[in-house]
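All protein chains but one are shown at their positions in the complex.
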Amino acid sequence: MSAEPARVEGAPPPIPWEDRPDGEAGPLWRSSRNPIIGRDHLPRSNSIFNSAVVPFRDGYAGVFRVDDTRRTMNVHAGRSPDGVTWEIDEVPISFAPADDRVRDVQQDFIHAYDPRVTWLEDRYYVTWCNGYHGPTIGVGYTHDFESFHQLDNAFLPFNRNGVLFPRRIGDRYAMLSRPSDNGHTPFGDVFYSESPDLTHWGRHRHVLATAPWTWESTKVGAGPTPIETEEGWLLVYHGVLTSCNGFVYSMGAALLDLDEPWRVIARGRDYLLSPQVPYEQVGDVPNVVFPCAALVERETDRLTIYYGGADTVVCLAHGRLSEILDFVRG
Amino acid sequence: MSAEPARVEGAPPPIPWEDRPDGEAGPLWRSSRNPIIGRDHLPRSNSIFNSAVVPFRDGYAGVFRVDDTRRTMNVHAGRSPDGVTWEIDEVPISFAPADDRVRDVQQDFIHAYDPRVTWLEDRYYVTWCNGYHGPTIGVGYTHDFESFHQLDNAFLPFNRNGVLFPRRIGDRYAMLSRPSDNGHTPFGDVFYSESPDLTHWGRHRHVLATAPWTWESTKVGAGPTPIETEEGWLLVYHGVLTSCNGFVYSMGAALLDLDEPWRVIARGRDYLLSPQVPYEQVGDVPNVVFPCAALVERETDRLTIYYGGADTVVCLAHGRLSEILDFVRG
Amino acid sequence: MSAEPARVEGAPPPIPWEDRPDGEAGPLWRSSRNPIIGRDHLPRSNSIFNSAVVPFRDGYAGVFRVDDTRRTMNVHAGRSPDGVTWEIDEVPISFAPADDRVRDVQQDFIHAYDPRVTWLEDRYYVTWCNGYHGPTIGVGYTHDFESFHQLDNAFLPFNRNGVLFPRRIGDRYAMLSRPSDNGHTPFGDVFYSESPDLTHWGRHRHVLATAPWTWESTKVGAGPTPIETEEGWLLVYHGVLTSCNGFVYSMGAALLDLDEPWRVIARGRDYLLSPQVPYEQVGDVPNVVFPCAALVERETDRLTIYYGGADTVVCLAHGRLSEILDFVRG
Amino acid sequence: MSAEPARVEGAPPPIPWEDRPDGEAGPLWRSSRNPIIGRDHLPRSNSIFNSAVVPFRDGYAGVFRVDDTRRTMNVHAGRSPDGVTWEIDEVPISFAPADDRVRDVQQDFIHAYDPRVTWLEDRYYVTWCNGYHGPTIGVGYTHDFESFHQLDNAFLPFNRNGVLFPRRIGDRYAMLSRPSDNGHTPFGDVFYSESPDLTHWGRHRHVLATAPWTWESTKVGAGPTPIETEEGWLLVYHGVLTSCNGFVYSMGAALLDLDEPWRVIARGRDYLLSPQVPYEQVGDVPNVVFPCAALVERETDRLTIYYGGADTVVCLAHGRLSEILDFVRG
Amino acid sequence: MSAEPARVEGAPPPIPWEDRPDGEAGPLWRSSRNPIIGRDHLPRSNSIFNSAVVPFRDGYAGVFRVDDTRRTMNVHAGRSPDGVTWEIDEVPISFAPADDRVRDVQQDFIHAYDPRVTWLEDRYYVTWCNGYHGPTIGVGYTHDFESFHQLDNAFLPFNRNGVLFPRRIGDRYAMLSRPSDNGHTPFGDVFYSESPDLTHWGRHRHVLATAPWTWESTKVGAGPTPIETEEGWLLVYHGVLTSCNGFVYSMGAALLDLDEPWRVIARGRDYLLSPQVPYEQVGDVPNVVFPCAALVERETDRLTIYYGGADTVVCLAHGRLSEILDFVRG
Partner (left out) sequence: MSAEPARVEGAPPPIPWEDRPDGEAGPLWRSSRNPIIGRDHLPRSNSIFNSAVVPFRDGYAGVFRVDDTRRTMNVHAGRSPDGVTWEIDEVPISFAPADDRVRDVQQDFIHAYDPRVTWLEDRYYVTWCNGYHGPTIGVGYTHDFESFHQLDNAFLPFNRNGVLFPRRIGDRYAMLSRPSDNGHTPFGDVFYSESPDLTHWGRHRHVLATAPWTWESTKVGAGPTPIETEEGWLLVYHGVLTSCNGFVYSMGAALLDLDEPWRVIARGRDYLLSPQVPYEQVGDVPNVVFPCAALVERETDRLTIYYGGADTVVCLAHGRLSEILDFVRG
C-alpha cells in the first residue's frame, strides 16, 4: 500500500516529529522549532518558503522556493540528514531539456515557484509554477537532486499548484491543478487531469470548488502529493478567504476516491491550520499558511507537513494520520 | 435621565475599570488586561471580537461574534460576573421567530456578525448584520440571554452596523445604520431611521458623512448603543481610512441632538483610538479597532468601551465620560 | 377584481392599440408609431424615456422622465387624450411636502428619475428614484396631475425601481424595489416590502433573483405597477445581461402570488422584448428596453406597455393579456 | 496539398461569391447579401452568428451559434444547397458521448458557443466554447450533420476559440486556442497544442501575442480552420482593441509555418475587415466582426469567409486567396 | 483685437457656413454636409476625426487625426480651398526636432492624436497628444504646413488635450491641458499653465472642474484654441458623462478672464451639442462629439466648429458668436 518502498537505499531516518503539546486540541500542531528555515538562510535569499521535501537515500531532499534579494522567484535543491536542518544550494536548479522540443518553452523561462516533489515509479518528479506567457505547470524530474530534467509544461496558461499523484490511476498518470488567471487571482478550483506520457494531458475533471462563507471561499489549491490510504487519497490543500484587508491562506484536507480521484469522498469542514502566530501573520505576505509537502510514517501514524509561513519562511506541523482522516470525515 | 434603572434586579457590580496610566495623554486608554477574550476562548473558535456587553442581573451579559474554525460567522451568548471574565456558550444563539412570518427570513439564514445589544423599555434587543440575500440588519430580543426571539429584518439589503437607541425618540423607535453594498465596501455613511413597531421603518435621515483626508475618509459606522447625556447622544463609532495597503479602522465620537438625532451637534476631530498595539495591528484583519459596546457609570464618570482588535480578539478601553464629551466638542 | 373602476369620472378612451402585424410571432409587438415621444419633445429636453402613464378622467395622464440639455434628470407631468399624443409640462413637478418632516429630505433633493404611477385607494401615487445621499425610492401622490405631494423616502439608500402594488395586500401597502449600490451597479434582485402607513416599511422579502446565463443574468427590476389577474400578479420587469460591450436591458414577465406576492408562481423563460430596432439599440444608452407602465383593457384582452428606448425615447408595445399569461406559465 | 478531396461524394457547388465591387480597394469585401442569416431566422432565435460552414455532399453544412430568446447559447446544425440559403435545425445539437467517461463532463453541460468545423481524416470535427466550470474547448465530430459525438474537453478552463488543424502535423493532431479567464476578458493570446489521440493534449506553444497600439491590442483568437498553402498555414483571426467605450473586434490574418505552426512566418499589419457597416456596428454587441469559417476554391483563387456581425447575424466576405497572402506578407 | 491679421497673404475665403435650419432652436446646428470627411478619405485610413483647421493663405490648412487600418494613430497635414473639401497627405507629418535635445523624446515616439493648431505670433503651433512613456502634450510648429518642427513635450505624462492660447497672456505663453492617468481615464479637469519659452512650463492653475449630475460629470477637456472676445476667452470644450453603457462625449462652452484665464467668468449650463445623429452615435467609439477647432468671422458674427463624430469622421457645426456668448452667460 505504501507508495515509497522502491526508493529505499538506506532507510530514511524517522520523520521530523514532536508530540502534541499540552493544551493543543486540534488535529495538527506547530513545531516548536518553527520556522525551521529562516528567510536569510542563503546569502542572497530574501525568503524561503512553499517548499517540497521527500525521503531521499538515508535522509531527506527537497526543492525549495527561494526568492532572492532581487525578488526573483526560483527553485533550489537541498539536502538534509533529518528533515529539519537543511543545506540548500545557492544556485537555482538548472533543468536540462528532456528532449529537444522542450527547449522551446525554456526560451521563455522567466520564473519558477511553489514546487512539489513526488516519487513516481522510478524517479522524483518536480512540478512547479512555471512562467510561459503566464503561469502554468512546469514538470521535471531528478534521480539524485543534482541533475534535473525538464518535460514540457503540462497545461496551457493560466495555471498554478500542479500536484502529481504518486502512482498511476488506472494506467494513466494523474495531476491536480488550479486553473485561474494571470494576476493575484480571486478565484480558483482544483481540477484533475490524466496523461499517458506525462506530456499530453486530458480527461479534465472538476474536483474541489470553493465553499462560500468559509475559510476557503475565494480559491483552493492542492498542497502536498496526495497520500494514499485505504479509504482514499488524503489531500491536504490551501484555501483562501478574502477579508477586508486582503487574503487569508489556511490549510485544510479532503479525501478523494482511490480510483476516480475527482470524486470527493469527504472534506474537512474546518481549516486544519490558519495563520495565528507571528511567523504566519507577519512577513512578505501577511496571513499565509501554505502546505507543499508531507512526510508519512505509517507504522507510527505520524504525519508531518511542510508549509510556508507568510511567504517568508519554512515551517513544520505535526499530526496523527488517523486523526486527520477522522477530521476529514467529520 | 439614565436609561438603565428598570433592569436592575441585583445591582450590577462596578464596571470594569483601570485608571489612566502615567504618560497616557488621550481621552481613552487601553486595558492592561487586553485582549480580555482570546481567539481560542472556545474549543472551535477561530476568533472572538466585535461583541456587545450590557449589565445583567448582578453581573454582565453579552452577545459575541464568534467565527468558528470553518470561518462561519455567528453570534453567541455569554455571561460574566465582572465584565472581564467571560463564559461564552459554545452553541450559537438560536433565535425563535417572534411571529410566524419571521420564519420566511430565517429560511435564508446564512450568517450573523457584529452584534449590538440595547436595553429598551422592558428587554434586551439585539441587532446584528444578518445574511438575507446580502447583508442587512437582524433584530431580536431576549429577557434572559438564554432564549432569544427574532423580529423581521429592519431594512432591505445592503446594510450593516444597525444600532438601536435605548429609548423612543418622540414616540418612535430609532435606529442608526450604514447602507452600502454587498462586498468589502469602500463607502458608507450613517443614517437614522424610525419605526412605530420595530418592524416597519421609515423617515430615513442622513447623519454622518465621511470626512476627506482624515482617519474616517472611506466609511463610518455606529458603534455602541448611543449614550444619553444632557448635551445629546454620545455616539462612539468607527471610521475607516484607505491606506496603500488596505483599510485602517479607528474609533471616534460625535454628539447627536437629543430630539432629532440626525442633527450632529459636535464631532470629534481626531480618532479616539487607532490600531497601534500588536493585538490591533496583527490578526485576521490587520489594523482594526472596532467598538460595539460601552458601559457607563455616571456617578464615577467612567466609560468603558468593548472593541474588537484585528477582527480576532475582544479588548477594553477606558475613559472619563466628561473628558470624552470635551473631546467631541473640540 | 379590476383595480381601476373607482377613478372613472368620464370613462377613458380605448387604450392605445394596434393589432399584431403579420409575421410577428411573439406575445408582444412594437407600435408602428414608435417612438411615440421623441427626445426633443420639449424645448430643453435631451431625452424623454422610462415614463409612467395611467388612465385619467376622460384620457390619460403620466409622469415622464425628462433629462434636460444639462443632463439633469427630472420628472414632469403630462396629459394626453389618447395615450399617444402627449402634452408634457416644460417645468418639472414640484412636490409639496406632505408633512413638515418631509422637508428634511427635500433639502437634499438632487435628481429624480424612472417614475412609476399607481392608482391606490383614492389617489395616484408616484414612486421614483430619488437622490438622498445616494439613490433611493421617492414616494408622492397627486389627485390631479397638477399639484403633487411628497411623502418620506420609502427606504434607505441604495435603491432603485420602487413599484407600488395597486391595492393593499392583507391590510398593508406593498412595494417592490431593487436594493443595490451607488453606481451603475452590476447586481440587483427584486424585493417585496410592506407598510402600514406608506412611510414605515418592513417585512422585507426576496422575490426575484437573476438567472445565470440568460437575458436577466446581471440584474432585474420591477417595471409597471403589477397587474392583478385571477391567477396572480402579473409583473412585467426588466432584466439585464452583461455582454462584452456593456449591458443589454430586455423586458420579461413573471406571476406573483396574490396574497404573498414574494412567492413566484411562474416566470417567463424568455424575454418578452429585447433591443432589436434602431430606437432601442442606438441612443444615449445603447441596447435598452425599459418598461415603466402598462394599460390593461380586460374586456378586449388588450395590454399596452410603455417603455423607454435606449434611454432616449418613449415607445409602446402591445399584446394580449391572456397570451402573456400563457407565456409566463411557459 | 488540398485537405478536402476525401469528402467529395457529389462535388459541392461553387462557393458563394461576388466579384470585388468598384471602388473597393482592400483585399476583402462584404457580400451585398449581408447579413445572409438574420437574427430571427428561427422561431425562438434571438441571434445567429459566429458560425462554421463546410462543403458537405453536394452542398454545404454548418454548425451555428444560436442564442435563443432566453439568451441561452447553443449550437445547431444546418444545411444549404449554395452556402447562402440555410435551413437550420430548431433543436440544438445533442452530442452523444464518444465513450462512457465523456458523460462526466456532460453532466455539467451549460452552454455552447462560437463553433468551428474541420474536416479531418474521415469526419467533421466540431470544436466550440463549452461550459465546464468555466469556458473551455469542447470537441465532437459528425459524419452526417445529424448525429454528433462528443469527446472529452481538450483543455482545462479557462479557454475559448479552439480551432483544429485540418490534418496531422507530424503525427499529431493540432489545435489553436486562446487561454484566458472566466469573464469578458481583457487579455488573451493564441497558443498551439498537440495530441496523439484528440483527448490528451500537450506541447503547448505560444503563437500569437497581441500588438500594442493596434487593432489587436487587447486580445487575439483564431477564426476559421487554418488554410494550407504552399507558403504556410493561412490563419484568419480576430483581434480586439479597447476603445473608450468597450471593445472593437476586427479580422486579420497571419501565416504559420507548415511543420511548426507555432512559428509565425508573416502577419498582416492591418485588419482585413473592421466593423464599419450597420450590421457590424449595431446589435447585441456593438462593433464586432468575428470570423469562424472559410471556404476556399483554389482553382479560382477564391476565398469566402463566414463571420458574425455584432454578435447578432451571419455575414459573408470575399477575397482572392493570393491577394490575402500578399496582404499577410506585407 | 483679432489675433489673425498677421498671417493674411491672400485673405482666406469666407468660413464654411450654413444658416440655421428651420425648427432648430439651439445656439449650434449641424452642417447638412456632415460628415465632411469620411472614414476612408485616404487609402489606408480607418477613420479621420478630432482634427484642427486654420485659415491659411487663400484657403485653409489643417492637422488631422488619422487612424490607419492598423489602428495606428497619427497626424497628417491637409489643405482646402474652402474648409470643406480637403486634400489630406497620405503620409503622416514628420516633425524635425527644433533643437538637438528634442531628439531624445522623438526616440520614444509611438503615436500622435487629437491635434490642435494655433496661430501664435509668427507661425502655426501644433499641439497634440504625444506618446512618451504615457500620453503627454507634444508641441510643434510650421510656417507652411509642409515642414514641421517639434519642440520638447510641454508636460510630464499623463496629459491630454493641450491647447495653446493664440497670444501671450502678460508676457507668457499659455496653455490649457487635462492631466489624468494612462488609460481611458474616468476623471480629468482643465488646468492652465504658463511658459516664458514654450519649453519650460509652470504657474499651474486649476480652471474647470467636472460638474456632478450633468453632461460633464466625468471629465472635461479644452477643445479649439480659445477665442478672444471683449468679454473674455470663449472656450469651447468637451465634457463626458458616464452612462450605464460607457461614456457620452458632448460639447459645451465657458468664458475665461482675459488676463487671468484660470478664472471662469461664466460657464454654459447645458451642452451645446451632444451625440444625437447616427454619425455621432455609431462608429468606432459610439456617442462622441469632440470639438478641436473653430473658425470665427467676426464681421458676420459667424462661428464654425470642427468636431469629430464617434471617433470616426470629421463634422461641422455652425452658430452665431454673439448667441453662443449669450448661451454661456446663461
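For reference, chains read A, B, C, D and E in written order, and residue numbers begin at 1 within each chain.
Here is the rule we use: a contact is a pair of C-beta atoms (placed from the backbone, for glycine too) under 8 Å apart; a residue touches a chain by one contact, two chains touch by 3 or more.
Since we're looking at a predicted model, the values are computed, not measured.
Displayed chains that the missing chain touches over the full complex: A, B, E (touch as defined at the top). Set against the missing chain, the residues B:Gln276, B:Thr300 or B:Ser322 yield one that touches it, B:Gln276.
Only one of the listed residues, A:Gly162, A:Pro261, A:Gly283 or A:Gly319, touches the absent chain: A:Gly283. Across the entire complex, the residue among B:Ser147, B:Asn245 or B:Ser322 in touch with the chain not shown is B:Asn245. Residue in contact with the omitted chain (choice from E:Gly62, E:Gly140 or E:Pro179): E:Pro179.
Counting the whole complex, the residues of chain E in touch with the unshown chain are 101, 104-105, 108, 132-134, 136, 152-159, 177, 179-182, 185, 187, 189, 191, 193-197, 199-206, 209, 262.
Within the complete assembly, residues 25-26, 213-215, 217, 241-246, 248, 250, 269-271, 274-276, 278, 281-282, 286-287 of chain B touch the chain that is not shown. Residues of chain A that touch the chain left out of the display are 39, 43-44, 46, 68-73, 110-111, 131, 184, 245-247, 282-288, 311.
Here is the rule we go by: only the chains that are shown with their structure count from here on.
Counted as hops between touching chains, the shortest connection from chain A to chain D is 1. The greatest centre-to-centre distance from chain C, using averaged C-alpha positions, is reached by A. For the two copies, chain C and chain E, the CA superposition rotation is 120 degrees, given to the nearest 5. Copies chain A and chain B of the same chain sequence form an interface built mainly from non-equivalent positions, shared numbers / all numbers used being under half.
Looking at B-C and C-D side by side, the one with more C-beta contacts is B-C. Measuring from the averaged C-alpha position of chain B to that of chain D gives a distance of 59 Å.
One finds 56 Å separating the Cα centroids of chain A and chain C.
Distance from the chain C centre to the chain D centre is 42 Å, each centre being the mean of its Cα atoms.
Residues of chain C found to touch two or more other chains are 245-246, 282, 286-287. Of all possible chain pairs, those that touch are A-B, A-D, B-C, C-D, C-E, D-E.
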